[in-house]
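With one protein chain withheld, the remaining protein chains of the complex are depicted in position.
For reference, chains read A, B and C in written order, and residue numbers begin at 1 within each chain.
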Amino acid sequence: MRKTEVAVLGATGMIGQRFIQLLEKHPYFEISSLHASERSEGKKLGDVLKLKDYVFRSETLDMVIEQIDPKRISKTCEMAFSGLPSDIAKDYESSLASAGVPVFSNAASHRMRTDVPVLIPEVNAPHLDIIRTQPTYSDGGFIVTNPNCSATGLAIPLKAIDDEYGLEMVVVTTFQAVSGAGYPGVPSLDILGNVVPYIKNEEEKMEIEILKMLGRLEGGKIVPAEFAMLANCARVPVVDGHLESVTMTLREEPTLEELRRCLSGFRADPQRLRLPIAPRVPIIVRSEENRPQPLMDVNAGQPERARGMAVTVGRLRKTGRFYKMFILSHNTIRGGAGGSVSNAELAHSKRLLK
Amino acid sequence: MRKTEVAVLGATGMIGQRFIQLLEKHPYFEISSLHASERSEGKKLGDVLKLKDYVFRSETLDMVIEQIDPKRISKTCEMAFSGLPSDIAKDYESSLASAGVPVFSNAASHRMRTDVPVLIPEVNAPHLDIIRTQPTYSDGGFIVTNPNCSATGLAIPLKAIDDEYGLEMVVVTTFQAVSGAGYPGVPSLDILGNVVPYIKNEEEKMEIEILKMLGRLEGGKIVPAEFAMLANCARVPVVDGHLESVTMTLREEPTLEELRRCLSGFRADPQRLRLPIAPRVPIIVRSEENRPQPLMDVNAGQPERARGMAVTVGRLRKTGRFYKMFILSHNTIRGGAGGSVSNAELAHSKRLLK
Amino acid sequence: MRKTEVAVLGATGMIGQRFIQLLEKHPYFEISSLHASERSEGKKLGDVLKLKDYVFRSETLDMVIEQIDPKRISKTCEMAFSGLPSDIAKDYESSLASAGVPVFSNAASHRMRTDVPVLIPEVNAPHLDIIRTQPTYSDGGFIVTNPNCSATGLAIPLKAIDDEYGLEMVVVTTFQAVSGAGYPGVPSLDILGNVVPYIKNEEEKMEIEILKMLGRLEGGKIVPAEFAMLANCARVPVVDGHLESVTMTLREEPTLEELRRCLSGFRADPQRLRLPIAPRVPIIVRSEENRPQPLMDVNAGQPERARGMAVTVGRLRKTGRFYKMFILSHNTIRGGAGGSVSNAELAHSKRLLK
Partner (left out) sequence: MRKTEVAVLGATGMIGQRFIQLLEKHPYFEISSLHASERSEGKKLGDVLKLKDYVFRSETLDMVIEQIDPKRISKTCEMAFSGLPSDIAKDYESSLASAGVPVFSNAASHRMRTDVPVLIPEVNAPHLDIIRTQPTYSDGGFIVTNPNCSATGLAIPLKAIDDEYGLEMVVVTTFQAVSGAGYPGVPSLDILGNVVPYIKNEEEKMEIEILKMLGRLEGGKIVPAEFAMLANCARVPVVDGHLESVTMTLREEPTLEELRRCLSGFRADPQRLRLPIAPRVPIIVRSEENRPQPLMDVNAGQPERARGMAVTVGRLRKTGRFYKMFILSHNTIRGGAGGSVSNAELAHSKRLLK
């Protein structure tokens, strides 16, 4: 099968480099070019390496970074993955869509548009349809976003629970890894031996995106879910892996064993379609008393290709009507580049790519 | 004024050494002897130093550690502070009380007894009265405990809020420092670059102790408070200072400004009595967008003597009927040794000590 | 080929579990049983998991840990790998050798015996011969040790340099990872945001073992090398990977380019014999200005099976007659379990195993 030629935008950043990692051996997509801001033009990927836990192929390390010229990209690539910072993502992504290029973006810039899906194939695959209402769609261009890293890990188990038992209230507190802030990101002086209980706009994004994703499609529009959704976000001295503490009330009152089975048995479109990056088991429920932990569970996901794509849930507890759990997901894979690769795989399977 | 001669139990541990720090220049109390398990008998404090951020006087460093012999202690000391581990605290503390010694303890062993107060002078000073129902009280011996370190920092702002607006539901997630586990405590291999979402019995203690402390005294008995109290506890790679994320609903609906004033204006018995270790302002409300932080706020508290005794609250927010805030307190001072010193000061002011 | 049945001693510790990791798919050796102290008898490996960065097969996790009974082991196993703590290793390893079992040990207990090699196949393969002088050798039992973790990473580049240019003086300062102290090992309170410039006996071991390994075999005895060898050892808050700063003078005065080629071109017996765990390139010389780094280079080594077995050298500099470099190696793989597996592979290739 001929592979789709893709451009990676933001190739000097954490998310951009996770895209490159995930695309190095992808069965559908092939990296055609790497792009970043002018400052990095002409440098090789090997000169601006940010990932410390992955070894790129030498030919990938030798790829030269180009400027972001939407017109030129539209001629040489069939699709784009964007790991651009939000402030510059907005215009570039719009231009690419206008030029007929499907864009799968990790940036927040377009997430709140009514015609742009905030997509997790395991959660709201039908929302992908609203791209048809984008003005550029008729020419083949459109924008699909993945949610914020902290919202992704939460949305998947919440979807499983909401479908079965109906969410009433969700209170979440996050323990977010520093890689979520990109590079250079968080100064070491601020986080060594410390916790910073503030991440700009993060709580708002989490609350809104969760409700949008768990909303229903009505007449081509997304009607947000209506349960009480309360987020508290903090940064911790962890490299990769967002841990989240969740306390909930539900409309029904399952036993813990029922809840456990509901989570571990959850399967969705990516599993049924056997999409390449989809984990066979999207929610791994652990029974140890002290899991999930970032160092132990961040790379959960089978097969090998889906490493970092599973969400791990543990410490399921029930106190009166309240349910409690901890969840963990890889913030730059499941909650970043892997999320958009998954979105592109879904679009590919639905024949929405040229 | 002659000072009360006190014994410090657990002098080789974190809490025991915080007791010694706080008592080195105390106006009411004077350290008479240091005690720990047999293993440390005969060693000098300087040989078993655990605190890294405090420099003891050289004469204190030269004090020799003795075994814990309740009978002997009852002859040479008038009072005891206990920083013993819970498993061995139970019997020693009971023996001391039986021998007529008032014991102010940080251990959990006796906290659930109906005749033992879990005391924070700012929160439930009247509960101190129930010591009169202890069988040893007539001979001058009794046990007063301070709550778990994670419960202390939370109880003080909750008390201020409950009094004014009535608590309905409190959901808390903790970010607990490693010093809370004592020494050697948490292995570095478990916590470097990691978060462990489990601390044995901690959530249970937090929930029960908070409700007991905010309960009311009826006919000499404590009737626990009845709001929904949900705790989620995790360990983070921070040395000192427990941060807590709190989401609440109240019976009334104050504005954020009212809530802020309620917290920052809160004063209680220790402030009115001008007890030595009491912070002038027990709850410091910060308006910066990213406070409180362990590294910046752990030692909050004025005057100098009350360093580490104030609780810092920040990021007050309101979403619908829900209120959110982050709180921080020093887990081995306010939530440990300082708590019991404060309890002893209250008892002293009420003339309950010999 | 039938695989040799091996026992792993110390299966509850860091090194023991690295042995199990490396042996899960080994072409020569097969784990027959896991052993540890009485306390862990009957537990499954999954109950005492220490490694956070490796996922064992489920059948391995279900293996039940047995006591260490040398007689029984001698009946059911053909060979043993020992990751025991030094204090208890001595007698058990002697008993196993007496019972006819070849023992490949990471413990320090027997390293200083004149008839026991401290072996790194890349450095001193001929030293293996001295096992013939062990009293138990005639019955098939013997002990081979791998050096201390901090000595291993240093010995390999020093061997390459000494052979070509002759070492005169080596001054080394180590930055050692906490996994080197085993589990629970270093308390987090001691190392979070700190450096501890002391590791018991480490400097002595490093100096003596390096000189023994670089010594020559004369009449069946090892005559230690005679250059000046000075070690300074410190613990840093890093999980895996010992970094070492080396300053040297040599008998000859190569250019930096010559030195670089000498190191990167170094090959030895394990490479020539294509032993399974041997890295194709045992010394990787990096030219970036800021390498090697623990997070980036700890797992160096190709092919996949040799991950963590290569030593990375970087920042080669020359000031007057002095040469400087930084080196990095995986302390529990190259400097621990992998070292002994490599020793066993060499013994296997020399037909010294039954």
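The rule we apply is simple: a contact is a pair of C-beta atoms (placed from the backbone, for glycine too) under 8 Å apart; a residue touches a chain by one contact, two chains touch by 3 or more.
Small disclaimer: the values here were computed from a predicted structure and weren't measured.
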Thinking of the whole complex, not just what is shown, which of C:Ser245, C:Ser264 or C:Gln302 touches the missing chain? C:Ser245
Residue among A:Gly83, A:Gly193 or A:Pro270 touching the omitted chain: A:Gly193
Tell me which of C:Val64, C:Met112 or C:Ala228 is the one touching the absent chain. C:Ala228
Among C:Gln293, C:Ser329 or C:Ser342, the residue in touch with the chain that has been omitted: C:Gln293
Where the complex has a chain not shown, which of C:Pro70, C:Pro121, C:Gly185 or C:Gly314 is the residue touching it? C:Gly314
Touch list for chain C against the chain that is not drawn: 171, 173, 175, 193-198, 203, 207, 228, 230, 232, 234, 236-239, 243, 245, 247, 289-295, 314-315, 317, 319-320, 322, 324, 326
It is residues of chain B that touch the chain not shown, namely 52-53, 192-193, 239, 293, 295-296
Which positions on chain A touch the chain that was left off? 14, 50, 52, 178-179, 183-194, 237-239
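Throughout what follows, only the chains that are shown with their structure count from here on.
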Compute the centre of every chain as the mean of its C-alpha atoms, then state which one is farthest from the centre of chain C. B
Any idea what the CA-fit rotation angle from chain A to chain B is, to the nearest 5 degrees? 180
Take the average of all CA coordinates in chain A, do the same for chain B, and state the distance between these two points in whole angstrom. 42
In whole angstrom, what separates the CA-based centres of chain B and chain C? 47
Multi-chain touching residues of chain A, meaning two or more other chains, are 193, 239, 293, 295
